[in-house]
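Can you keep this structure in mind? I'll have questions shortly.
With one protein chain removed, the remaining protein chains of the complex are shown where they sit.
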Amino acid sequence: MSELTGKKALILAANLFEESELLYPLHRLREEGAEVTVASPQGAKVTGKNGYGPMGVEAAIEDASANDYDVLVIPGGFAPDRLRAHDATLELVRAFDTAGKPIGFICHAGWVPISAGIIKGRRATSVSVIKDDMVNAGTDWVDEEAVVDGNLVSARTPADLGPWLKALISTVRAA
Amino acid sequence: MSELTGKKALILAANLFEESELLYPLHRLREEGAEVTVASPQGAKVTGKNGYGPMGVEAAIEDASANDYDVLVIPGGFAPDRLRAHDATLELVRAFDTAGKPIGFICHAGWVPISAGIIKGRRATSVSVIKDDMVNAGTDWVDEEAVVDGNLVSARTPADLGPWLKALISTVRAA
Amino acid sequence: MSELTGKKALILAANLFEESELLYPLHRLREEGAEVTVASPQGAKVTGKNGYGPMGVEAAIEDASANDYDVLVIPGGFAPDRLRAHDATLELVRAFDTAGKPIGFICHAGWVPISAGIIKGRRATSVSVIKDDMVNAGTDWVDEEAVVDGNLVSARTPADLGPWLKALISTVRAA
Amino acid sequence: MSELTGKKALILAANLFEESELLYPLHRLREEGAEVTVASPQGAKVTGKNGYGPMGVEAAIEDASANDYDVLVIPGGFAPDRLRAHDATLELVRAFDTAGKPIGFICHAGWVPISAGIIKGRRATSVSVIKDDMVNAGTDWVDEEAVVDGNLVSARTPADLGPWLKALISTVRAA
Amino acid sequence: MSELTGKKALILAANLFEESELLYPLHRLREEGAEVTVASPQGAKVTGKNGYGPMGVEAAIEDASANDYDVLVIPGGFAPDRLRAHDATLELVRAFDTAGKPIGFICHAGWVPISAGIIKGRRATSVSVIKDDMVNAGTDWVDEEAVVDGNLVSARTPADLGPWLKALISTVRAA
Partner (left out) sequence: MSELTGKKALILAANLFEESELLYPLHRLREEGAEVTVASPQGAKVTGKNGYGPMGVEAAIEDASANDYDVLVIPGGFAPDRLRAHDATLELVRAFDTAGKPIGFICHAGWVPISAGIIKGRRATSVSVIKDDMVNAGTDWVDEEAVVDGNLVSARTPADLGPWLKALISTVRAA
């Protein structure tokens, strides 16, 4: 019933995050028994792109280590634009990927793996508006509701939240 | 895997709804295959108590019938204050209850079953601040993360979202 | 002309207060010569339910004593939901009532005397949406523009502000 | 007790009005039995300078006639900057003055009688920041909490609301 | 003195535009005598990323033709994310480029020429955060305050507004 008991998840937040893409995995992973931490640059409060907030977070991305978590989740909105400009975030993403730990990203969050340099040759999806950026970065881009390629679990929009979390939970269990 | 395929859910919204208490069941029930409709008084757009919105909805509560749905969900925030003053909402709640169909409510949403007159003698929970109103209305109030009494499935706060949805999904499956 | 010269009034505020229900008694009691203090939990700034603010206050409710004031005023909106969850507020309300000092409340503010446990068997009114909570708490609820029962002076909505203040001023003078 | 029964008052509103300077006379004059109408240019909804609103009004200034009212009230904030640029407002102010009907204005509202051309040689006050404009327009400016010169009743800031309304009510009764 | 008399400029706007990157070219090109039109998808009002607005525009992008203008300007912010998903915008950008007419873009606006497919092999700059997207799309990306490559005139951030406009004005004059 609780498939992720004992697992730890880290969700990355920044201003202009897409609310449902953060709130859904937050509570969904908790429902499965995972311990979930939300982190932002400097641990600052964040406000969503539809006005939700300011929302406090539990940690600063600068202080987070891939060693301490079993899965990384990157919600969309315009927060990924801030996160891809943030060196500590990019290093963290590379560390998760190097360790083969699951990374979930959705919508505009594809910008982060692009700038982290981990997406080339990988199968993934994104919101259609950044398909050009994904393809130009060498992604094997497909138009599916949830795409798993090894440790990468991607989805397109909030309409894919259910399939995305199912795939993400399975991937974490199997990791 | 998809436990609610073929089921239809109705979520009630009004201004100042608690965002996570609406967004989570919306996507969680969809993840299980349910068809979910969000309705508000007059079908008007709604804005959450933390600033999320304006969010469009699919239906007007005035046009909704308990015959067309398998489960009713009432998120908290201050939206329940508007909903309990709305006759069509109260009639709808009574119709779900009379039919023995599952009704999920959380946090401040307990005000709605109070004003619908269906909570007397029933076991339920709520956010602690309205415990007095619940108890005075005759509720057998308990301090648990998810409380099921027949078709009524209640919870306290967003921290209970996971247990609440697990209980609600089970109740709908068993109905 | 100045009926309350030498009298001291305390108005309770919290976020989402109804603006006219705070601003009107504030200036009306001052017009009669009273010294008026606005207090909130921790003395924090407050913003009204229609967007007014942030408004500074003069005192923290935690620091207020019924001994120092002649009358307590509780405006409506959703601020009473915060106040009824605030122990220092409930103790203060009980202290005013025990001392027989006038307490004015309007609209949703009836929730506060409910949770303070002072409304049972008393004659009072409120906004219609919380009538159920008032009645269930044992209030002798009536639908009148201003209701005086000993030291309790209640009213329904902003449309009753005039009659409410007339009754409140008379009650303070007679106290 | 009700000193203005049968009297009709008109309050002028525009965006960025000072909330307490509109809400206080609105309810204060009603307390005395007056029938009060709030009007704005084109009858549009208005929002106050501290964020209150949008607030609906009952009438358009363009449709108002001095013949239909016993007193005109002009709140402050930055609304007077809009009103003094509005010809229908200036004509209305002149009509009230020509008829010798009471005009109350407070704070920044002094800009309106300046542009209506009725303030020269009259005794009045205002918020200190526009004293230069008042004096340059020929006002006999004094620093008092409420100033009555015939039908003109002026005050400085929200701290003067009580004395201002007392003076205004007396002036209307005597008119 | 007026270097662009008789010239017509079109500025593209969408929600979350960077205010200074729209307002500066708007007034700067007008200062040089150009006739400037601001257009948005469907001609809808737009609000900037720092809260400016809602601002009305003069035209719908869908109705605009490259034949009617001498220069196209694309401000940054997150508006370019909306614009690159808008087919009429992409067609318009390609039409300006095919005609060899000047196109100015700044900051995040580089996303639009990427999705219009006109940036490959061209020399240009952008805000550093989207450098990866620019380079992956085949841009000859350089870190300079204003970059001219034929009809393309690009800049990095609001700090480059002066050099960008100087370069843009020169390019339009020379076209």
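Here the chain labels run A, B, C, D and E in written order, and each chain numbers its own residues starting at 1.
Basically, a contact is a pair of C-beta atoms (placed from the backbone, for glycine too) under 8 Å apart; a residue touches a chain by one contact, two chains touch by 3 or more.
Only a predicted model underlies this, so the values are computations on that prediction, with no experimental measurement involved.
Put simply, the missing chain touches D, E once the whole complex is considered.
Considering the whole complex, the residue from E:Arg28, E:Lys101, E:Lys131 or E:Arg156 that touches the absent chain is E:Arg28. Only one of D:Val46, D:Ala137, D:Ala155 or D:Ile169 touches the absent chain when the whole complex is considered: D:Ala137. Remark: the residues of subunit D touching the chain excluded from display are 16, 78, 81, 84-85, 108, 111, 114-115, 128-129, 132-133, 136-138. Subunit E meets the missing chain through residues 1, 19-20, 23-24, 27-28, 30-32, 47-48, 50-53, 55, 158, 161-163, 165-166.
The criterion applied here is as follows: only the chains that are shown with their structure count from here on.
With steps allowed only between chains in touch, the distance from subunit A over to subunit E comes to 1. One of A-B, C-D or B-C repeats the interface of A-E: more than half of the contact pairs, counted by residue number, are shared by B-C.
Here the spacing of subunit B and subunit E, counted between their Cα centres, is 48 Å.
Distance from the subunit C centre to the subunit E centre is 57 Å, each centre being the mean of its Cα atoms. Taken residue by residue, subunit B touches two or more other chains at no position, since every residue touches fewer. Taken as a graph of touching chains, this assembly forms an open line, each chain in contact only with its neighbours along the path. Pairwise, the chains that touch each other are A-B, A-E, B-C, C-D.
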